[in-house]
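Below are the structure tokens for one structure; questions will follow.
Missing here is one protein chain; the remaining ones are kept as they sit in the complex.
For clarity, chains are labelled A, B and C in written order, and residue numbers in each chain start from 1.
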Amino acid sequence: MEIVNMDYTQFLAMKQEIGLLIVFIVVFLYDTFLPAKSQKALPGLTAVLMLILTVCGIVFEAVAPETLSKTAFAGMYVSTPVIAALKTILNVGVVIVLIQSVNWANSSFMAMRRGEFYELLLVTLFGMYLMVSARHFLLFVIGLESASLPLAAMVALDKNRYESHEAAVKYILTAVFSSAIFMLGLSFVYGLTGSLYFNDIYAALTGAGVNMMLIVALAAVVSGVGFKLSLVPFHLWTADVYQGAPTSVTSYLSVISKGAAAFAFLVILVQAFGMLYAQLWEWMLYALIILTITVGNLFAIRQKNMKRFLAFSSVSQAGYIMLGVISDGAPVATAAMMFYILVYIFSNLAAFGVIGAIERASGKLSMDDYRGLYRTNPRLSVAMMLAMFSLAGIPPFAGFFSKFFIFTGALSAPGVGTAMYVLVLIALINTIVSLYYYLLVVKAMFIADDQCVIEPFRSSASERLGLWITVAGIIGLGIASWFFSELNVLTATYPLI
Amino acid sequence: MFACGVYGFITRKNMIAMLVSLELMLNAVDINFVVFNRYLFPGAFEGMFFTLFAIAIAAAETALAIAIIINIFRAEKNIDVRNLDKMKF
Amino acid sequence: MLTNPLIYFVVIPLLMLAGIGLCNNRNVGAIRAVAVIGSLALLTLSTFLLVDFLGQRAAGADAAMLFVNDTVVWFAPLNIHLAIGVDGISVAMLMLSSIILFTGTFASWKIDQPKEFFLWLILLSTGVFGFFISIDLFTMFMFYEVALIPMYLLIGVWGSGRKNYSAMKLTLMLMGGSAFLMLGLIGIYYHSAADGNLTWNILTIAANDAIPHGWQNFLFPMTFVGFGVLGAMFPFHTWSPDGHASAPTAVSMLHAGVLMKLGGYGCFRVAIYLMPYAAAELSYIFLILTGISVVYGAFCACVKTDLKYINAYSSVSHCGLVLFAILMLNTTAMTGAIMQMLSHGLMTALFFALIGMIYGRTHTREITKMGGLMKIMPFLGVCYVIAGMASLGLPGLSGFVSEMTIFVGSFMHADMFHRVFTIVACCSIVITAVYILRVVGKLLFGPVYDEHHLSLTDAEWWERLSTVTLIIAVAAIGCFPNFFVDLINKTFTPEIFSVLGMTSTAL
Partner (left out) sequence: MDVTIPILILAIPLTMFLLLGIAGCKMSHRTAGILGCLGMGTVLVLAYYTAAQYFFSGNELFGADGVRLQHIVFNQTWLEFTPTMAIKLGFLLDPISAMMLVVITTISFMVHLYSMGYMRDHHGVYEHGFQRFYAFLSLFSFSMLGLVVATNIFQMYIFWELVGASSYLLIGFYYVKPSAVSASKKAFIVTRFADLGFLIGILILSYYVGNFDFMNLTSSPVASLAETFSVDIAAPQHIAQIFADNAAPVFMGGSVLTWALVLIFMGGMGKSAMMPLHIWLPDAMEGPTPVSALIHAATMVVAGVYLVARLFPLYLMEDTALVIITVVGAITALYAAMVACTQLDIKRVLAFSTISQIAFMMVSLGVARPEHHEALGYMASMFHLFTHAMFKALLFLCAGAIIHAIGSNDYTDMHGLRKYMPITHWTFLIGCLAIAGIIPFSGFFSKDEILSACLGYDWVAYVWMSLVAGLTAFYMFRLYFLIFWWKEHKIHEGHHAPHDQAWTMSLPLIILAAISCVAGFIPFGELVSWNGHPYDFMAHFDWSVAGISLAIAVAGIALAWVMYRRENALPEKFRNAVPALWTWCYHRFYWDELYMFITHKIIFGGICRPLAWFDRNIIDGTMDSFAAVTNKASEAIRPLQSGQIQMYVWYYLIGVLALAGICAACIL
């Protein structure tokens, strides 16, 4: 390997990371040095700063995508317009989460912890940036850990609730366990190939045979990332953590980290282990997708707690996202997956927005408490219904398009066999099961004629803003074909391979 | 050593002991990297570097985990992992 | 695009949605006004389209579809276009849909929560209209699903009986069908062209005729079953009795009248039109299933005592006949199938409207708890008899012409098996007579069963308007069938003949 002199201008390649760092520093300084009475503005400030970052990302994307194509640190870090677009998608999600969490963050309980929440959140986001941009496993591990460890602290933020602690313990212990397994797998890979660069691993695996050690290594690597994505059977922490964590954290956890992990997964599998596609990981994923979708759905059917319910729903959604990975980086599939993530962010956040608002106003979280909600809070119910329809894939809401495209994407490889059709069929049949439990929510809200236990209330401005944004997204993202088409242009112009 | 760690993690009831087992696992990985680097690929230092970072990460994890366990201890007055099943099914 | 009249079939419902959305909840008059004006506009539009379409045909336009516009790209990466176009079948279906929407509006004049009700109802019809004008598989499928989901809430909120169960069952079964359908459609897309220019456009796919036979045998069952579920094909029909029994009047009307036609239309337009080889190859399997539907539905209807169940089973029987006929793969039978769709749509809507009106007065649908209603409400009684006569195939009303066309067409099939099954299907005309007359006899004739019914009133003006419109339509088809045959028949132009490998006569 050639020794490269460290050139500090290379840092400039990491435009978005730098932007995020600036946001982080501003937030940190504001939190640390400004008086307590001005701290109430912190949530708003963070949201605005992230919004600026997002807008910058979109502008760059639109005006000069080629300037986003950068490599740094001897190829450890790579940024392409596709990756930048994904980061921007994550940013959008973060902005919505931030808007929705304003009320929570400004509650009296959070007064002392407000800053911590935002700083930790931004750090995890930074970690996710590194995950998706990494082309070397060292950088990837750093990203992965910095994306997951602070989350444990965030989960534990709600010191007054026991569930919060329990969730945090479950999260941190299983997360460390999984990263230990992941790193063990990496060490085997290192032992087999002598490098941790994706490209080098790919090159080393070219022509090499498959042995047991490689299989174990790959299984370990898959499980490590699968843990973040909460693929079955590595998902068991999900429900408990989602339920225990504060709602804002849950919503962040369910969409942003999942989106980042999914994309990173794709990059790793395609760029490092692409040679093993047909032999190994296609079938590993095949099994995992079926398990994930089915088991996630089966668990979701019985859930009564809304957060837990959405946790399992997000497990099965992760399975659908994986359908975009299984076709080995085909441009359409990649675009479909990114689009799916985008739509999923909007839909899930709409649901969490409603849940959060209701939890704040009445403390109710059970699905039975939602019975007859339409009578008392029609607008919230409609927003919730749209979210459910979108998650279930009902047209004309965005979820329908994303689901259709991800299925189409999964079958887009030339000469795709019947096995893949069977997989898609299983996924499709599972959409019926998922429709069933999404409709249970709709039924509770609209059809049940009980007296609703949730009094009519007026949600706060920030909650409403968040819901309006997400609802607009749910309705508009699919019908306005621009998003998907642009993503597809990017993935076709800058393919992963 | 890794297996020892796994075994310990799964069988210990005390969360601190589980944490120790986790450390074992991580150290096993570290040694793995160092050994591979030293004997198979002596030309470069990738494995070594990775180990260094891994040690740092392990330290951070432990710190965080202990903090959370202390929280649990405050709430529950014990650190038996089997008590942590309020949320299930 | 905007100069194309077809697009307004979607635009008008959307405007209606907006209009009703803006109305105040309590301002029932305004909501009704929007609904009536909108549906009237749709009716006018479809009439205009019919006239224009016939004019163009008369002027020698012999393309398979007219008013085609497929230049608007929607999702470029997947070649999804907003392609629209109609042939005679679609025109007939649009006409049917607008008539039923129009009458359904009047049939639900006094509904609770009118705003929400009409919002969902019109969303449903948006899907229906969109489906019939689309010639792009993706948009077609999208509209198809748009039409399905409002049913859940319409039944769940405004229904009666075991509405939760029925609504959920209906939605899940239909969505289950569409799951198969989606896979089928994606499969068709990936095999739509030999040269790699994949497309969702039905006309292009049919012209390319590139789907390999092996794939056809896989994709045909997917699409046929997918649409067949909505077409109430045995054994996937069980959503129909429960769903119809629980649904409110206008919803039953639209659902049985129009939505079930989506199934038949889809089977024709997608499954058979695009995969004729598999259709010929596999027709016998589905013939058995649809043949069973025809007879079985009729038998089941004979012993039910709930009016809506009877009619739902009768729909199973009649819609089974539609699928049965299109599997015969010849022009006459297919023409018959389309006419049967029209006919069944109208008369079943009439039935459901009348049942709703009777139920609204007597608060029961059990025929054992009613009797002699003819004396109490002669108008509704006479209408019911007319609907019954149409259903059992009295000449001069629509049922006769469509059934006869189907039977004659099906009997032209060169294969003995198909002909024997046609005879089996023919038996349904007797069974139909049995259950129709049983209902008419118990419900309308005989002495008055319940003293309380004596104080009931006959139909109000909006009910009269609704039923009379439908009766006129039923009689129009029954008396002037050749007009509709001409309208439909032109669809089977020589190109499509060659694609379908159809023959016009048996000998």
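Note that a residue touches a chain if its C-beta (ideal position, glycine included) is under 8 Å from a C-beta of that chain, and two chains touch if they have at least 3 such contacts.
On a predicted model such as this, the values are computed, not experimentally measured, just so you know.
J.: Which of the visible chains would the unseen chain be in contact with across the whole complex?
T.: Taken over the complete structure, the missing chain's partners among displayed chains are A, B, C.
J.: One chain isn't shown here. Among A:16, A:148, A:178 or A:431, which residue touches it?
T.: A:178
J.: Identify the residue among A:22, A:287, A:461 or A:480 that touches the chain left out of the display.
T.: The one listed residue touching the chain not shown is A:287.
J.: For the chain left out of this view, which of C:331, C:348 or C:466 touches it?
T.: C:331
J.: Counting contacts across the full complex, list the positions on chain A that touch the omitted chain.
T.: 169-170, 173-174, 177-178, 181, 210-212, 215-216, 218-220, 222-223, 227, 232-234, 236-237, 239-240, 279-280, 283-284, 287-288, 295, 298-299, 301-302, 433, 436
J.: Even though one chain is hidden, which residues of chain B still touch it in the full complex?
T.: Those residues of chain B that touch the unshown chain are 6, 9-11, 81-82, 84-89.
J.: State which residues belonging to chain C touch the missing partner chain.
T.: Its contact residues with the unshown chain are 169, 172-173, 234-239, 242, 296, 299-300, 302-304, 331-332, 335, 372, 374-375, 389, 392-396, 400-401, 404-405, 407-409, 411-412, 419, 422-423, 426-427, 429-430, 433-434, 437-438, 441, 444-447, 481-482, 485, 489, 504-507.
Just so we're on the same page, only the chains that are shown with their structure count from here on.
J.: For chain A, which other chain has the most distant CA centre?
T.: When every chain centre is compared against chain A, the largest gap points to C.
J.: I'd like to verify one number: the distance from the centre of chain A to the centre of chain C, where each centre is the average of its C-alpha atoms, in whole angstrom.
T.: The separation of the two C-alpha centroids amounts to 42 Å.
J.: Can you work out the whole-Å distance between the CA centroids of chain B and chain C?
T.: Whole-Å distance between the two chain centres: 64.
J.: Identify all positions of chain C at which a residue touches two or more other chains, and write them in rising order.
T.: As it turns out, chain C has no residue touching two or more other chains.
J.: Over in the complex, which chain B residues touch chain A? Could you list them?
T.: Interface residues on the chain B side: 2, 5, 9, 15, 18-19, 22, 25-26, 28-29, 32-33, 36-37, 40-41, 43-44, 46-47, 49-50, 53-54, 57, 60-61, 64-65, 67-69, 71-72, 75-76, 81, 84, 86-89.
J.: How about chain A: which of its residues touch chain B in the complex?
T.: 1, 137-138, 141-142, 145, 149, 152-153, 156, 159, 162-163, 165-170, 172-173, 176-177, 179-181, 183-184, 186-188, 190-191, 194-196, 239-240, 243-244, 302, 308
J.: Over in the complex, which chain A residues touch chain C? Could you list them?
T.: Within the complex, chain A touches chain C at residues 332, 335, 389, 394-396, 400, 404-405, 407-408, 411-412, 416, 418, 421, 424-425, 428-429, 431-432, 435-436, 439, 442-443, 446-447, 481, 484-485, 488-489, 492.
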